[in-house]
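All protein chains but one are shown at their positions in the complex.
We call the chains A, B and C, going by the order they appear; numbering starts again at 1 in every chain.
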Amino acid sequence: MDYTPDEMMTIVAARQLTDGVSCFVGIGLPSAAANLARHLHAPESILIYESGTIGTKPVALPLSIGDEELAETSDTIVPLPEIFNYWLQGNRVDIGFLGGAQIDRFANLNSTVIGTYDNPNVRLPGAGGAPEIASMAKEVFIIMPLKKRAFVEKIDFITSAGFLEGSHSRTDLGFNGSGPSIVITDLGILRPDPESKELTLTELYPGVKEEQVQENIGWKLKIAKNVQVVEPPRDEELQKLRELKKA
Amino acid sequence: MDYTPDEMMTIVAARQLTDGVSCFVGIGLPSAAANLARHLHAPESILIYESGTIGTKPVALPLSIGDEELAETSDTIVPLPEIFNYWLQGNRVDIGFLGGAQIDRFANLNSTVIGTYDNPNVRLPGAGGAPEIASMAKEVFIIMPLKKRAFVEKIDFITSAGFLEGSHSRTDLGFNGSGPSIVITDLGILRPDPESKELTLTELYPGVKEEQVQENIGWKLKIAKNVQVVEPPRDEELQKLRELKKA
Amino acid sequence: MAEIASLQEAVQTLIADHESVALEGFTHLIPQGAGHEIIRQGKKDLTLIRLTPDLIYDQLIGMGLVKKLIFSWGGNPGVGSLHRFRDAVEHQWPRELELEEHTHAGLANRYVAGASGLPFMVMKGYQGTDLLKNTKNAAVIDCPFTGEKVAAVAAINPDTTIIHAQQADRKGNVQLWGITGIQKEAAFSAKKVIVTVEEVVDKIEPRPNAVFLPSFTIDAVCKVPGGTYPSYALDYTKRDNQFYKKWDSISRDRNTFMNWMERHVLQTKNTEEFLRSLEGVVT
Partner (left out) sequence: MAEIASLQEAVQTLIADHESVALEGFTHLIPQGAGHEIIRQGKKDLTLIRLTPDLIYDQLIGMGLVKKLIFSWGGNPGVGSLHRFRDAVEHQWPRELELEEHTHAGLANRYVAGASGLPFMVMKGYQGTDLLKNTKNAAVIDCPFTGEKVAAVAAINPDTTIIHAQQADRKGNVQLWGITGIQKEAAFSAKKVIVTVEEVVDKIEPRPNAVFLPSFTIDAVCKVPGGTYPSYALDYTKRDNQFYKKWDSISRDRNTFMNWMERHVLQTKNTEEFLRSLEGVVT
């Protein structure tokens, strides 16, 4: 079956979710990926939305984190201070899914402003739950389509900490979570180097060349020794994703 | 109708509760008094037990703060951190009812030990919710039968702060609540002097003499200029109290 | 004790120019009707507080009534930008908008501190981000037991909080359920509280996942059925996702926005008329 880069990205993200994990899900690509996983290989994963809905099992993909679908299909609903303080900060979230407007080589994310803070060119929505997900989820998956203005040498505002200046600068701050383990793009996969924490191209999607990735990234990209090629979408993955999007 | 000193004390305590107030109720005399008031002149008072039951309307007096009667007749039940942090500490409690094993002239209470802390003669149950009720309820009513070993010059342990060393020593600590406004005993009523905060005999029950009160108090008691005599129990007060105790 | 009042009266009495107001609701039970009443009465120089300023805050900002916004995520959920908010920040139209921003957890804990009668609350977070540089109301302190560094956020106490609930009874007790977000803390931290409700019932039956607010914690209860549109009240109304999408084009252009506000808010008297004015227009 034919597929779009966006579909490939969502399916690759879904594949990262192992069954039985608790996953803090944002709207958009993360929600599509997490629900796709739940419908395929991870039926026992526990989806948590920041609206306080825990163990939601939506049939249709929600537009917002507060759609009635999420409230009606959840195991329980807790107030906001509880979802942030007891669940996320209390180390009960295995995986956090994040995106952003800008990302740098150490997977720090900006979703606040493009330009200066006091006089921005583009005012973005802001932090929301992202900074705490980034620092507290045991592991963070980032999904962002590659674009030169998004993958930049220096982000304009650190909204959510990745590995800060790399190496041990994140662990120095004593965050609960181990940080981003993967950046899933629409052309391939980047992962932090175990030592320097610099994002490194480790996998490409079928038919994509390394140069295509570099063309869409604003810094000189590190490339792994043996870049693997990711398995293309299987029919059942594509069908289920399209079903979810249509519902 | 004939009545016991204990009944008089409970009825006098009930009379202090004006309608519509929120009242944090402990088990025993406070619970009897608060429920009596609710059945008589204060039907719209909101009784809150530290078990988290809010707006309870028990028919029978509960043995413990967690009896099913309290859970089943409440408007809502909240978890403990909420009852203490949002309700009591959040200034939503008008009246706190307290007792104790010992009280001093500044209405400080001991419910921890008789003797030294490390080697006590009598180990009492301890603090429970009393210290926070004493410091945070907008106003505190104390109910304690007079006994020389209970009304003492110096209490063995400050479990719950009254006016500490008197005068402005309480207000210096910035407590939310204004402290004990009345000590209801089985012989009469003591109230803090507006300036020195020393407990002062202001009312006697019918037939009780000042000396009887002094005999049961371990310090030289201050006596108000015009000691009033409290109205004896009315029939409906006594009947309702006995009904409640029987139920 | 809560008075059962008209929304018009409650807004007139309980909200003054220059005050801080939190119309809370986390994607559910958003008190849009009350926001429209504030716009109709032209309350001005407001400091608005909310984790998720959405369409109704976009409208209040676009109408020039807002001096300052304290928030943690300012977008049209699942759709994109709030164009009036962006226009105010990027081009000072129709006026400059002062911002104080936090994370969701940070602003939620500011309400928790306010509701708890505390001057501040502790949490993790803020460290390693640029958010810390841009607010006086978050700081890093040391744990007195372990020496570990934690974030502290200052209490927030709105002059008035407005929330929407499914039910009130005749005494003014209130129950809301479903996604209840930060509404209890927003109400408990405020000096004055207005609750708009779908329905006034004889007796409130406790529901799962519900928040119950006794009458004595509320100043005014106003019956405003449909008062969350295009948000929703679980078991009463449905979220109009189409309207959220449509807001993107209504709000993108200053004139289209002003005309829409004129026609649907300023020229209607109340939520009932507002909802009627949309019939056949939307979706």
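As a working rule, a contact is a pair of C-beta atoms (placed from the backbone, for glycine too) under 8 Å apart; a residue touches a chain by one contact, two chains touch by 3 or more.
Here the structure is a predicted model, which means the values were calculated and not measured.
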Touch criterion as defined above, residue of B:Pro43, B:Pro125 or B:Pro206 at the omitted chain: B:Pro125
Given B:Cys23, B:Val140 or B:Ala161, the one touching the chain that is not displayed: B:Ala161
Interface with the undisplayed chain - residues on chain B: 27-28, 50-53, 62-68, 70-72, 76-77, 79-81, 84-85, 88-89, 112, 117, 120-132, 135-136, 157-161, 164, 170, 173-176
Residues of chain C (touch criterion as defined above) contacting the omitted chain: 116-124, 136-137, 139, 141, 143-146, 148, 150, 152, 154, 206-210
Chain A, residues in touch with the chain not shown (by the definition above): 20, 22, 46, 54-55, 75-76, 85-86, 89-92, 136, 176
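Criterion: only the chains that are shown with their structure count from here on.
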Most centrally placed chain - per-chain CA mean versus overall CA mean: C
Remotest chain, chain C as reference, centres from CA atoms: B
Rounded Å distance between chain A and chain C, as computed from the means of their C-alpha atoms: 28
Between chain B and chain A, distance of the C-alpha-averaged centres to the nearest whole Å: 56
Computed distance of Cα centres, chain C from chain B, in Å: 41
Residue list for chain B, restricted to those that touch at least two other chains: none
For chain C, residues that touch 2 or more chains besides their own: 184-185
